[in-house]
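I have placed the structure first, in the form of structure tokens, so that the comments after it can refer back to it.
What you see is the complex with one protein chain gone and the rest in place.
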Amino acid sequence: MFLETKSLSKKFGGLTAVNNVDFTVEKGKINAIIGPNGAGKSTFFNLISGFHPPSSGSIILKGQDITRLPPNKIAEMGIARTFQTTNLFEQSTVLDNVVVGHRLRTKSNLLDAVLRTKRLKREEEQCREKALEVIRFTGLEKVAGKLVGSLTQEEKKRTAFALALATEPEIVFLDEPAAGVNPDETEGLAQLMKKMVDKGITVCLIEHKMQMIMKLADKIMVLNYGEKIAEGTAEEIQNDPAVIKAYLGGSASA
Amino acid sequence: MEILVQQLFNGLTIGSVYALVALGLTLVYGILHIPNFAHGALYMMGGYITLMMMVQYGLHYWLAILVSVIVVGLIGVLMERLVFYPLRHAPPIHDKIAAIGILLFLEAFAQFIWGADYQTMPTPYGQVVQLFGLTFTMQRLLIIIAAIAVMVLLYLFLKKTFTGASIIAMSQDRDGANLVGINTNRVAMLTFLISGGLAAIASSLAAPINLVFPGMGQLVILKAFVIIILGGMGSIPGAIIGGYILGFSESLGATYISNDYKDIIAFILLVVILSVKPTGLFAKGGH
Partner (left out) sequence: MAKIINKRFIIPVLILFAIVFPFVTQNDYFIHVMTLSFIWMIGVYGLNLLAGYTGYLSLAHAGFFAVGAYSLGLLTVKAQMNFWLAFVLALIITSVLGFLIGLIALRTKEHFFAIYTLCVGYILYLIIDKWDSLTEGVRGLIGIPAPGNIGPISFETPLSQYYLVLAILLVVILIIYRIVHSLTGRTYIAIRNSEDLAQTIGISTMKNKLEVFVLSTFFAGLSGALYASFIRFIGPDIGNIVITFDLLTYLLIGGIGTLSGPIVGTVLVVWISQQLQFLQDYRMLIFGPILTLLVIFYPRGIAGSIAGWNVKRAEKKIAKAQQDERFSQSPISAENQVKEG
């Protein structure tokens, strides 16, 4: 098992956002979570990345219980994520935005900064190299020196990917990576996700764009009202009566 | 025993004033999610305008208050239009700084026009009344009655009129309110009008038993913040109950603990609350 959730639940007040979800993320694959609006997909992500403590259940990464860890520790363990809104610093360049992504792999502290120690210089160089590497990987070389505020939506998404990759994750969770991006660019982002998997990074995404998911994902989980109603390959999902009833409304390719 | 009853009565008086100020603050917070640091300056302006109307123009106390309510209400509307509206999409740090700028300006303005001296406001209700063995001035009784009357009127306005209902709707869900056709700009202006008016009433009522001076709003606004955190930011009943809780704790604290440190009670209360619950009591959901 790579990453799995065991009867994971989250209640907000009286509302159950995520209900008893057992899910395994398969290593080296593209995993997708789909479901109608308000199905609890984002909450599920927030539970795994440590933003909300689950009400019950557990999250296991490579045999280790990470259920109660804070988000920064979870990131250190190799889980990265992006947000629906990219949250980037718009007044700063792509490179500057991405450099800090590697911060968690460095050790220099305030004193190093004040004294400009060798360690700091070495680690700054290390962060820069990592940033350039992921910028190249995500195809942002041309805009690396531009302010994020002047980028297109697709370039911003790529920057958010780059930032996540700079943390050297084993698995990335992408929250609606293709939202607000046109079809051609969506295809480009899908290629990028495949490239990540080829590089050995496991991908798990939430997405509304059905065609993209059905083509891209190796494994799909369907959430509805916080509950898992189906899990399997694209083909299995498309033929699952519960899914058709709850979500696809009869037509398999929405 | 008598001291206790007397202090409870005093608490009721101070609490009434606090509740009115906190109501204005909480209404604005509910609608725009702005902690209006300039609210204390509105309170101060209210005191001065009432005083000026009475002393310079010889208006009757109630008429002077009416003028004050209108003027301060309009200052509130101006503030919303000129400052908070342009800043509605700015980072959260900006509206606070802008509000502080307004506060500084209005205080300096008051000092420039009316001087830095402490002034007393005359009242037609200065007579001393004996009731149930208690001694108090009519003015104090008046504060309580008038404040409660204002709160009842506000309640009726918010619950029984369409405009009032739209304020409530907008404080619950701004985007939703927009969708159902509520003119959010108009509601925001109206809220500032009411908020300013409430501040003016509060200071005009309290001024005869306190004093009028440029910094008179500082402590009151700080306490109003404590109150709305106590009662839940944006909550109307919370502001009223919180106001009275603080009023009572202060008057009792002044008697039984220390008069010197009574002003600290509110802040210690707040520090304790936020230490235990960083998003305040009765916070709506997690952000």
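Going by the order they are written in, the chains are A and B; count residues from 1 in each one.
Please note the rule applied: a residue touches a chain if its C-beta (ideal position, glycine included) is under 8 Å from a C-beta of that chain, and two chains touch if they have at least 3 such contacts.
Note that the coordinates shown come from a computational prediction; the quantities given were computed from them, not determined experimentally.
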Report task. Out of A:E124, A:E170, A:E187 or A:D218, point to the residue that touches the absent chain in the complete complex. Result -> A:E124
Query raised in the report: Of A:S7, A:N72 or A:N182, which residue touches the hidden chain?
Result: A:N72
Query raised in the report: With respect to the chain omitted from the figure, which of B:V5, B:V55 or B:V271 is a touching residue?
Result: B:V271
Report summary line: Full-complex touch with the removed chain, picking from A:A80, A:I171, A:M193 or A:V243, is A:A80
Report task. Among B:I97, B:V129 or B:V180, single out the residue that touches the unshown chain. Result -> B:I97
Query raised in the report: Pick from B:M121, B:M216, B:I229 or B:I245: which residue touches the chain that isn't shown?
Result: B:I229
Report task. Over the whole complex, note the residues of chain B touching the chain we left out. Result -> 33, 35, 83, 86-87, 89-98, 100-109, 111-112, 116, 218, 222, 225-226, 229, 233, 260-261, 263-264, 266-268, 270-271, 274-275, 278-280, 287
Report summary line: Absent-chain interface residues of chain A come out as 49-51, 70-73, 75-76, 80-81, 83, 85-92, 96, 99-101, 103-104, 106, 108-110, 112-114, 116, 120, 123-124, 127, 145-147, 149-150, 153, 156, 163-164, 166-167
